[in-house]
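Take a look at the structure below.
Only one protein chain is missing; all other protein chains are in place.
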Amino acid sequence: MSRTVISKIVGTKVVNDATFMISLLFEEQPKPGQFVMVSLIDNRSDPFLPRPISVFDWEDGLLKLLIRKVGRGTELFSQLSAGDSVRVTGYLGNSFPDTNDSICFVGGGIGIAPLFYAARKSIAAEKLFLMGFPTESAVICLEEKRADTKLLYATDDGSAGVHGTVVDMLKNRLEITPPDLIITCGPEGMMKAVQKIASPYNISIFHSLESVMACGIGACLGCRRELPGRSVLVCKDGPIFDGLDIFPEVPQ
Amino acid sequence: MSRTVISKIVGTKVVNDATFMISLLFEEQPKPGQFVMVSLIDNRSDPFLPRPISVFDWEDGLLKLLIRKVGRGTELFSQLSAGDSVRVTGYLGNSFPDTNDSICFVGGGIGIAPLFYAARKSIAAEKLFLMGFPTESAVICLEEKRADTKLLYATDDGSAGVHGTVVDMLKNRLEITPPDLIITCGPEGMMKAVQKIASPYNISIFHSLESVMACGIGACLGCRRELPGRSVLVCKDGPIFDGLDIFPEVPQ
Amino acid sequence: MKTAVNIGSLQLKNPILTASGTFGNGHEFIDYMNLNSIGGFCSKGLSMEPRGGNPEPRIVETASGMLNSIGLENGGAKAFLNEVLPQVSDYDTAVIVNIYAHSMAEFVELVRYLEQSDRIDGYEMNLSCPNVAEGGAAFGSDAAVVAKLTQAARNETKKPLIIKLSPNVTDVREMAKAAQGAGADAVSLINTLIGTAIDREKRRFILARKVGGLSGPAIKPVALKMVWDTVQAVDIPVIGIGGIVSFEDVLDFLIVGATAVQIGSGNFINPALAQECAHSLETYLEERNETIDQLIGSIRS
Partner (left out) sequence: MKTAVNIGSLQLKNPILTASGTFGNGHEFIDYMNLNSIGGFCSKGLSMEPRGGNPEPRIVETASGMLNSIGLENGGAKAFLNEVLPQVSDYDTAVIVNIYAHSMAEFVELVRYLEQSDRIDGYEMNLSCPNVAEGGAAFGSDAAVVAKLTQAARNETKKPLIIKLSPNVTDVREMAKAAQGAGADAVSLINTLIGTAIDREKRRFILARKVGGLSGPAIKPVALKMVWDTVQAVDIPVIGIGGIVSFEDVLDFLIVGATAVQIGSGNFINPALAQECAHSLETYLEERNETIDQLIGSIRS
């Protein structure tokens, strides 16, 4: 079910220098991988458009968003506090596939946002969540137990966690026990690299894409992406796409 | 001296339902009756223009503004808190005349804002400050001692202070001991009524006018007012004008 | 109905419409609002043949607005009748098909083809596209061309014909008069202003097509002025568009004389905006005991 509501913020939390979490009231339950459009309701028309933000977590009517400050909109969201309200339109987009065997989530930076809830909801017998960050101050710590998942992270400079990239980490893992489903979100270079190193193993891979969005509901055609051989609306046909559709040149 | 600075807010205070006070750092000392242009510096262009606000008080580099929420700009100012910064351009405009004999300040509603500092700074032997408000919840209490002034207020509905208008109050006063200078700020209807009832007494009267302003410094010509027989810029030639210039048909 | 207005032979239950390209083809909004609550909606720009539109990026935010260069992507007339229209055919709201073409012949073919449908309540001709055959200037910037195209479409249909005008002209009234003279039932304005934005780090245009159409609150003062001007200049209804993001904005356009309004990019901020405006209008008129006819054009001059 999709709705547009004025939603009350019940809590905010600083996660690291650039990242924060907002908890707000939203009754319906999302599907893993879905997102919402969020906008301020302070009667100022600059900035003008709502911003797409993934479901980070949801439980009992409490929706959590994990947001990284990258520009004006997200900076303004970071200034919100409990008691404030925002407009939330959602849930939007398709959702991640699942497996009851083994699954591996691969997140780069803020790309981990949509993966946590997916991990928590996954029925897979074995769940592994690999995360990559540039450096210690960018690390986002997730509650391992809640996700019922094995969490591991790497930093590019080795200042925390495993030294290396999340792709290196995945590579090691694949050599031991390859999962039968990989789900990624992060920079597109990372997605492609994941698909490449996984290609010998015949694993299904799905990526969560981004695009600039105005409406989020398939009405403006602004978020269109030209995938090889087909054109999609990221907000409606996605944000989750089969790796084969995004990088068909890299076999899965 | 006039400057444009990013000024830090050191304190805010709720005065009544619609009115609040902001204290900010501004080194220079103003002249009574002057104002500043205040704007948000949050990198959002809506609302676009700065807002003219009178000096309510100033001491040792601490500038106080008394502001009434009437629209978007003032509403946004009311959400500021200590630690935030705003752009302040000032001091602007001319200043109130003074007398060493007796002076009466007449303020209607938020019109009292520029009068308090003027009262405090006045060298008059006798200072009386009359204020009028619609009702109890709109009353703004000033610190009598700081102003070294006799403060009296009326409410239209008699819910607090004297029952009646500030003009009624002045009328009673004039019958006892007329001052030799009257300074007003408030609705123009009030200004005119003050001038009318004072006309038998041969008192100098000055009013502080308002106008929509874009620049506040005489550059945009937006604040022009057509006074009988002459055209003025409220920001530069005013905001304080001799009653004779504004309502020449009402003799002082 | 107390809020009903007429556009030619078409009665709208209220003057709240949604603007082409900002409301999908209606069904995208079914989760957020009751389509029956609004006067009608304008379809995505439709051409005879399917069209892929422009490469991405296609949108960028600007101060109090946005630029788009969607490029009129659409599935073509056949798919519209067979697949799109059925999804909204049961709603009690006017369906106005926004049509565009790159030549007069194409316009004629398109209207003729669409005439087979009973569910189409009217046409809105978008004349802002470049006239490819004749040097690329927009159709809508030459009054003679506006008249010719209007006449051509008029000959094909008895349904309400609305001519949508571009603001990127010296005098929009000339275009409105030309449309009226050639038999248009109404004019709607404004379409987007042309603008651009750049990525100063990369020193390139943000939009793949370099320029786009500016919409949103930023353009409202321009739209309101052009609507008012046009209301003075023609006798047919004028539909006001541009920067409507609140019921107050709706009022402004009606007060200067628009018979109806279209909500455009405001739908992106709040997909229930159109319904909310329709509801507020009803309440507003009731509270003031004012009729919609009294409200429209009530500006003092």
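Labels for the chains are A, B and C, by order of writing; each one numbers its residues from 1.
Operating definition for what follows: a contact is a pair of C-beta atoms (placed from the backbone, for glycine too) under 8 Å apart; a residue touches a chain by one contact, two chains touch by 3 or more.
A quick note: this is a predicted structure, and the numbers were derived from the prediction, not measured.
In the entire assembly, the chain absent from the figure touches the shown chains A, B, C. From the options C:Ile70, C:Val169 or C:Ala258, the residue with contact to the chain not on display is C:Val169. Only one of the listed residues, C:Ile16, C:Leu46, C:Ala179 or C:Ala218, touches the absent chain: C:Ala218.
In the complete complex, the hidden chain is touched by one of C:Ala19, C:Leu67, C:Ile163 or C:Ala260, namely C:Leu67.
Touching the missing chain, out of C:Arg119, C:Lys158 or C:Arg204, is residue C:Arg204. Chain C residues in contact with the hidden partner, per the touch definition given at the top, are 62-65, 67, 137, 141, 168-171, 193-198, 200, 202-205, 210-211, 214, 216-222, 224-225, 228, 243, 248, 251-252, 255-256, 298-301. For chain B, the residues touching the chain absent from view are 1-4, 39, 45-50, 87, 89, 211-215, 217-226, 231.
Residue-level contact of chain A with the missing chain is found at 45-46.
By our rule, only the chains that are shown with their structure count from here on.
When chain centres are defined as mean Cα coordinates, B lies farthest from chain C. Inter-chain spacing, taken between the CA centroids of chain B and chain C, is 48 Å.
Taking the mean of the C-alpha atoms as each chain's centre, chain A and chain B sit 54 Å apart.
Counting partner chains per residue, chain B shows two or more touched chains at residues 45-46.
For chain C, residues that reach two or more other chains under the stated contact definition are 63-64, 217.
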